[in-house]
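My questions all concern the structure below.
Missing here: one protein chain of the complex. Every other protein chain is in place.
Here is chain A:
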Amino acid sequence: MADSENGSSSQNSLVVKPINLECKNLYDYLKTRSRSTLEKLYNHPTICLAVYRELPELARQYVIRILFVEQPVPQAVVASWGAQAFSKEHIYVSKVLSELSVWQEAAIPGGLLGWILSVTFKRNLKLALLGGGKPWSMSSALEVDSKARDVSFLDAYSLERWECVLHYMVGSQQQEGISADAVRILLHAGLMKRDEDDGSPVITRQGFQFLLLDRQAQVWHFLLQYLDTVEQRGLNLVECLTFLFQLSFSTLGKDYSTEGMSPGLLIFLQHLREFGLVYQRKRKVGRFYPTRLALNITSMQNSEGPVLEEDTPKGNIVVETNYRVYAYTDSNLQVALIGLFTELLYRFPNLVVGVITRDSIRQALKGGITADQIIGYLKQHAHTQMLQGEVKQPLPPTVVDQIKLWEIERNRLAYSEGVLYSQFLSQADFNILKEYAETNGYLIWCNKEKRTLIINKSAHDDVKKFWKRYSKGS
């Protein structure tokens, strides 16, 4: 008998999944920073506040409980705060807090290990909560703006700026209003790539996935990519990040001063202005208004339902149980996006009608969009009418399930690594080995006529040993 090991290396390439858009949250981002960078970041109350809000619920309670405690708290005591049934969560939470170096291990007299909050983090979180210290950099006093802008103006402005970027990505004709810098970031982020023929940027698979994200996640992802390049531009990462979070904790419709900002930050501000995160009437005007895009940039997980704000933008897509999609929009961008996964039927001045079909969904899936992204997009833009009543799910469940089924349909093949056993000398040998493999659950496939069988790769050694023992005995 000869066993031929093959297939194990070539299969890896089969298993490789298409690269999907990786969306990090603040935690994932900070986890990859070095401890000294973190320490530097925690010098700013804003960042502490943002990090605190991003912590898991239980971790937030732990931190606030020891915020006013000066000595290390024994680990056993901290563990006893959580209920027994949720000990797994406790372990996860402790890991998160250590990874972000929010707290550190410290020895307590008596040989026990305890937790103590990072000194900088504690001091600055207290500052943010209770006051004291220096004001944040952008809050110098200003006289009343003679040309004050209201919230609706800012919303319209930010929307227009941001759509400009998105439009550029889908290759709509309007090319003006987007700078070479923004294009460079899009290329760097892998959302667009240079066309092989003429070098003009074209959208990538990740780019399409990016388009389907909700606005906040888009902004956050884009900014993360921007921050990656920030040091090449000669700007200070810590400074920029601090400013970004200050912006995210500002009040909509209020003006802030640029006084005392470093030249680097002023450049950063101009970049943010270009993407519509801040509004500035003129470059030199010395004051700016943050827009909705800049607010709470990190809270992207909370996009499940609309928040309790009076004037958030409303959704405009209705999905019916008969798989029809009605979108009340006149934006070419949104029509193009809906066209990604529906078959468009009619188009009216303010309304597009499409139908979700198996083919249209498969087309989208082939393009690298996942079912979750499609559903997420529909959910996030659901018309207020769809949210009426105490329904948990704004979309018809049949449609949601069907889209997911259509996705599963494409994953009918399961890959498992194996070792091929063939060229048995007798049927009896084959039967013995097959039986052994079958009873132990190693068998993947076998063919009696050709006397071949495929064994789970991890069991190869075991089966080989068995075979040696068997052939010696006989």
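Going forward, contacts are C-beta pairs under 8 Å (C-beta built on N, C-alpha and C of every residue); 3 or more make two chains touch, one makes a residue touch a chain; residues count from 1.
The definition used in the following text is that contacts and distances are computed from a predicted model.
Student: Of the options "NADH-ubiquinone oxidoreductase chain 1", "Proteasome subunit beta", "General transcription factor IIH subunit 3" or "Spliceosome-associated protein 130 b", which is the UniProt protein name for the chain that has been left out of view?
Tutor: "General transcription factor IIH subunit 3"
Student: Which one, A:Asp195, A:Asp372 or A:Glu438, makes contact with the chain that was left out?
Tutor: A:Asp372
Student: Write down which of A:Tyr92, A:Phe153 or A:Phe466 is the residue touching the left-out chain.
Tutor: The missing chain is touched by A:Tyr92.
Student: Taking the full complex into account, what residues of chain A touch the chain not shown?
Tutor: 45-46, 49, 52-53, 56-58, 60-61, 64-65, 67-68, 80-83, 86, 88-89, 92-93, 124, 127-136, 139, 141, 249-251, 296, 299, 301-302, 304-309, 312, 371-372, 382, 384, 387-389, 391, 394, 397-398, 400-401, 404-405, 407-408
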